[in-house]
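One structure coming up, written as structure tokens, with questions to follow.
Note that one protein chain of the assembly has been removed; the remaining protein chains are unaltered in position.
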Amino acid sequence: MKKEYLIKRGIYYIIIWFVGISIDFILPRLIPGSVLGTIIYGRIGAAASAYGNNVQQEIEILVQQLGLSQYYHTPLYIQYFDFLKDIIQLNFGPSLLEFPVPVSQIIEEAAPWTFAIVIPAVVGAFFIGNILGRTAALSRGGIKDYLIVGGTMFLYTFPVFVTGEILIEFLAVDAHIFPLGSQYNTFKFIRPEFSLPFIWSVVYHAMLPVITLIAFSLAGWVMGMRNNMIPILQEDYMNYYRLMGVPEKQVSQKAYRLALLPNFTSFSIALGYSVLGAIAIELLFNYAGLGYFFNEAITALDYPLLNGIFFMLVTAMVLSNFVADIVYGMIDPRTSHEETEGV
Amino acid sequence: MGVSRTKQRERRFRINVDKQSAFYSLLQGIWEQRISRVGLYLLLGIIVFCTIGVFYTPYNPNQTSFPRDLPPSFQHLLGTTDYGQDVFSQLLVGGFPVIAVGILTGLIGTFIAILVGITAGLYADTIVDRILSGITQIFLIIPGILIIELIGAYLGAISIKLGYFVILGALSATGWAWGARVLRSLVLSTRRKEYILSSELIGESKMNVIFQQIIPNNLPFIASNFFFTAIYGIAGLTFIYYFGLGSLTQVNWGTMLYWSLGGEAYLRGLWWWYVPPGLMIGLVALSFALINRGIDRVANPKLREWNIKKYYKQIKENNGDNGDGTGNIS
Amino acid sequence: MVIMVTEPAISVRGLRVGYISDSGLTTVLRNVTIDIPSNKITGIAGESGSGKSTLASAIMKFINPPMLVESGSIIVDGKYDVLSMDNEQVNEIRGKLISFVPQAAQNSLNPIRKVKEIFFDVLKSRGMDYYSNINVIYRALEDVGFSDKQVLDMYPFQLSGGMRQRVVIAVSLILDPRIVIMDEPTTGLDVVVQHEILKLIKRLQKEKSLSLLIISHDIAMLFQISDYIAVMYGGQVLEYGSYETLLEDAYNPYTYLLLHSVPTITSRGKKLPRIPGDFEGFGRYPKGCVFSSRCPFATDTCREVPPEKVSYDQYGFYICSRYPEWKKEVKKIYE
Partner (left out) sequence: MSKLIELIHVYKDFIVRTGLLRKEHRPGIWDVNMEIRENEIVGMVGGSGGGKTVIAWMIVGLLKPTKGSIMYYPMGLDVTKMSKKELRRYRADVNLVFQDPYSSLDPTHTVKWHIERPLKLYKYNGDIEERVVELLKEVSLSPPEEFLYKYPFQLSGGQRQRVYLARVLALNPKVLVADEPVSNVDASIRASLLELFKRLRDEKGISIMYITHDIATIGYVADRVYVVKQGRIVEEGDVERVITNPQNEYTKLLTKVVPNPYTRID
């Protein structure tokens, strides 16, 4: 039963994934080809003299990939199949911004840096948020509850990049506690290698972005935990524990565990989506992850790069939802019900 | 008898507030919770502030003739920008479009959510439902804001920046999915309720069931969805401006943030340039979120809190003269 | 059979309990005074809004907002004044001395725990180990009629309603309590299963000589199983006594009416007495007798003056100022 459910969900997510990446295919084809062509030629023009004939070839491939094939008269469905073939091989063409570096190489280099701030941020927010949410639920209506809920909600509604700006101005520019930006200290000539100073430098530089991301995403966990836990604390089965003389501490521990189930499911989803948060702040921190390049791609109209990052994001989001379904099936015994139809 | 007759007559001819109706109890729920009342006051304050900005500003917000980068003073309450503009005047003027886009996104997004969610719920397990739910899922999994950014980036190729109406349309078109999904499941559970079946048996049309029963019974969720979508609208708007995709011809909190970012205000200690608009956007969204908490408690009475100490005091005070059996302390 | 124990298992004195709402405090239980005998089954009968579940919660000292105890005392087992004990002390006796089988046992088991884990949770809270007490658990399961141990590895949602009820009874009895309160133990069960559970309850009570307090709206069921019965209405105990007394010679008209208005298998063709009206709720509480607004025998005195409580033996009492006159007018209510 469970296996079949997962296969069904899997097919479902593959369809959604196709729809997602098809947006990637459709959008450039809605823009008049000559315009895009002009931009591409404009961007790469400078490089042309340096690389000679190669460039012409590159441009032709690129123009074809972006669907500017009015020049080539290829039918749309063949374009689509070519597009899919390219994408499955992770071949997005060269970046216009850093011509002729392939987009896949940029993504390959940038993605680890994004993970370096996103994973600690999600894990940190998950732990802190759940514990704060539990505290709020247990002291419901009390001063702690108001402070936690009000505080995290304020941090959530505050535009995340403004939070980042404030932290940079006061903690980095004024107080010199944290570095201004980038992934590691480039001034001290630390080389990217597996050494203690380098690792420390990376951790130290990641701190402020991670704090910013945590501040932003705390409210989701706090509210999730609090609103799950309060009704559970009053459920009949929790009251039954109390009536059997189980101390309140153990009862709330059990309620916490039950309330954690949906949050566990959201964990993988959060992992997929927090890349979005990274997009919003990496530019501020001059942190060369996916978000940084996404910003650059938008301002510099680097469409191959934009395509590549969008593809990565869609894949991450679809995957994280699928993982969430798997996790949910594993941790909650109630999901393995038989479904009855008809009545 | 006579008294009740006149009461009925009054009911017929006066606009009366039915104190038990779903809408009234929702308003009451918001008003009774301290936290959502704070949100209401906050929103009211901000709206008054922005309305003043429509009619009066100390200086022309577009004027660039002031000395640059002045810190806050009595002449310039919030200092000046790197381009020599008065921040306070810009703040006064720049709120109205942001709040309007937020609220309108909430309204339109909720309307679409109702349309899609209820239709899918009522025709559950048919082809209509499959298609609508599929579209909903796509919008849920692939964040609308990302698609808007992509579209905005391509539009940038033909030098089109997003104006207020395009932003509003794009945000409304992408912000309804969550509400639609929850509404669908709410409709599914409401539809199984016996009072809906009863209406079906009595011969009510589907439209009547939707408007007279399903919507009023799910009113708290719909209201809460409105505020939720409005928060999305405001956040989305700031993101669009942050990436420079929005039209920069008018002054609003979004463009203020964009220019301050471009001027690297945060690296140069010009906090008065970017903190005020950021704070205002945060406060608007916060007020929506606070109001939402009051609605939450109407929908889910288990989230309610009781102040027990107050009542203990009352009992102690009344203990002496409470022997008459009425027992009601009010 | 144990010879008459004079010490009551539970002794409630002048209990007033209310609920907080937006309009203030509404008192639900009004001066409830009742002794529950040891080693017997006592039934508390009452309709919705009679305050019977509130009484049960108060005895367990399970008092959560918006519920609020105004005054009164509850003595359990002659020495525990539960209302003045703190939570730790109460937890000490809950489950061990006085146990509870909750209403709607359907929803009383933690949905993500297997049955054995629920036993484990309860034992752990007493510092007892699951595995060294496995025989105790097996015996408890046998007691409630599970011959194989498969049920231990099942989740609550995999059990039928009757099985769940048995599991809850087994869990409630695992710490060997002497006093057990059962809140609507058969509601929501199939009629046949209900009968089996009742037989099971009766058997367990005899074997373990439990003091059992059963709360139910089903008066016919209570008369089948209880030794003593208290009839509650509008937050007061109108009558209390042995089931024979109440069955044959009720003192309060409400008891009589309730008992006789329930159709039985033999009541075909007979006319049943009617209780006019509805309970008016705690907001509009009558000045005099609680039942006076619906009582067919009520006089103006009944409506104005609260009736005195009349005790006639160690446990039995009634509240009615028109006894025994109303008995002569009984015929009237059948017309």
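Letters A, B and C mark the chains as written, and numbering starts fresh at 1 in each.
FYI, a residue touches a chain if its C-beta (ideal position, glycine included) is under 8 Å from a C-beta of that chain, and two chains touch if they have at least 3 such contacts.
None of the values given here were measured: they were computed from a predicted structure.
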Per the definition of touch given earlier, which of C:Arg139, C:Lys199 or C:Lys287 contacts the omitted chain? C:Lys199
Check each of C:Gly14, C:Gly78 or C:Pro263 against the chain that is not shown and name the one that touches it. C:Pro263
Applying the definition given at the start, please give the residues of chain B touching the unseen chain. 1, 4-5, 8, 11, 20-22, 193-204, 212-213, 216-217, 219
What residues on chain C make contact with the chain left out of this view? 47-49, 189-195, 198-199, 202, 217-221, 223-225, 247, 257-259, 261-268, 272-276, 278-279
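Heads up, the rule we're going with is that only the chains that are shown with their structure count from here on.
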If I average the CA coordinates per chain, which chain comes out farthest from chain A? C
Determine the chain that sits nearest the middle of the structure, using the mean of its CA atoms as its centre. B
Separation of chain B from chain C, taking each centre as the mean of its C-alpha atoms, in whole Å: 48
Rounded to the nearest Å, the gap between Cα centres of chain A and chain B is 25
Can you list the residues of chain C that touch 2 or more other chains? none
Residue numbers of chain B (touch at least two other chains): 306
Chain C contact footprint on chain A (complex, rising order): 234-248, 250, 254, 257-258, 261, 332-334, 337
Touching chain A in the complex: which residues of chain B? 35, 134, 137-138, 141-143, 145-147, 149-158, 231, 235, 238-239, 242-245, 257, 261, 265-267, 269, 271, 274-275, 278-279, 281-286, 288-290, 293, 296, 300, 302-303, 305-307
Can you name the residues of chain C that touch chain A in the complex? 60, 62, 64, 87-88, 90-96, 99-100, 102, 104, 107-112, 121-122, 124-126, 155, 157, 168, 171-172, 175
